[in-house]
Every structure is written in C-alpha cells, then in structure tokens.
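Written below as structure tokens is the structure these notes are about.
The other protein chains are all here in position, but one chain of the complex has been omitted.
Presenting chain A:
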Amino acid sequence: MAEEVKLFRTWSSPFALRIVWALKLKGIEHETIFEDLANKSSLFLQYNPVYKKVPVLVHNGKSISESLVILEYIEETWKQTPILPEDPYEKAVARFWAKFGDDKLLPSLWRVFVTQGKEQEEAIAPALENLKFIEEELKGKKFFGGETVGFLDLALGYLANLVSVLEETSGLKLIEAEKFPLLLAWMQNFSDVPVIKENWPPQDKLITKFQAIRETYLAAAAPK
C-alpha cells in the first residue's frame, strides 16, 4: 500500500513549520492541507477533536496532534536523517529544552510583544532570563543538535524568524549581539540550511499579521 502522509497546517503557524521541516529533512512525500482556522473543516475536526488546532499529521488514515508528539512520531517512523540523539541522557536534555521553549520561553517572549509601557518593561527580564538559558545550551555547538540540525533546533526554530517579526512590530530589540552572540550565530546558521531557508512564511505577511495581533491585545488592555 502506498504511504499516505497529510499535514494540516496554516501558512503562519510556527508549530506546523516544525513538521514541514522534519518531513522535508527526512525527504517524506506528503500532501499539505491549509486549514482556515476561522472556518474549520469537518475533516479537520474529526482528526483533532480535542484541541482543534494545527498541525495535525495524518499517516495512512491515523491522526497525530501536538507538534512535539508529531516530531517524535516522525522520528520513530522514518529512520533516515535522525533528529534525536541515540543517548538517553542527551535525548532527555533535548526534550527538556523543547518543552521549556513551549512552556516558558515562547510565552515570555509573547508577553513582551503584546504589551507596552510598564507591563512591557516588567516582561523583559523574564524573557531575557529564558533566552540566556538557551544561549548557554549552544556553548561549543553550531546547532543545538551538534554538527547538524536536530529535534531542539526544529523545536526552537521559530526564534530564527519570529523574533525579528515581533521585534519589528513592537519596536523593541530583545536579542542583542553582546548578550546573545551564540543565539544570533545559530539563527543565521539555522536559516541557511536549505530546507529551512526554502520554507519560511513570507516575512512581510507575518509582520502585517502580528501587527494586527499586537493592536488587538493593546486595545483589549487599554483602560476603559
């Protein structure tokens, strides 16, 4: 039976991008279905009834949701171009930082970019602290995965383009060269990888989108 791989995604979701990268790095042929989240298809809702979010991977009719779960599934199903280390301890470290990225880092970056004034000022220190942890993880390495792109690079990959979008829309520079030389080098190295370079969503479209999101948050927070 021919393999059938489908990916439900949106053009901008950084979580879905992880899956695009993983599938392309491993050379897995797949069909992409762009889902309109404002108008979800019944097929999509069937595949992810619990969260109703992208990305969703469907492999021979079986659906998998939650991007980090999908990445592990892809790694275990298609063994070429491995993205996780063999050693259990190093695997645990990669998983730990990937989860940290989603649970702590991204929300803290988000806070900086959807606020202004005093609220924004207070959001900066935790974001910088979280970025510092990630900077430390790059010591002596080109990629988080070592010489080649790995699980943690894909999990944190959104930093390489989303941060510049967020910095532009809020007018605040967070990742400065003096404080984060390794992170900046990594962002460049990561973006230069052909599979990554060829799959960024259009920057200008992202800026417009996040500008609108920021304005919505600021309006909601404004004193009545």
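One rule holds in what follows: a residue touches a chain if its C-beta (ideal position, glycine included) is under 8 Å from a C-beta of that chain, and two chains touch if they have at least 3 such contacts; residues count from 1.
As a convention for this text, contacts and distances are computed from a predicted model.
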Given that one chain of this complex has been left out, which of "Alpha-1,3-glucosyltransferase", "Cullin family profile domain-containing protein", "PIGQ acetylglucosaminyltransferase" or "glutathione transferase" is its protein name according to UniProt?
"glutathione transferase"
For the chain not shown, which residue from A:69, A:125 or A:212 touches it across the whole complex?
A:69
List the residues of chain A that touch the chain left out of this view.
50, 59, 62, 64-66, 69-70, 72-73, 76-77, 88-89, 91-92, 95-96, 99-100, 104, 133
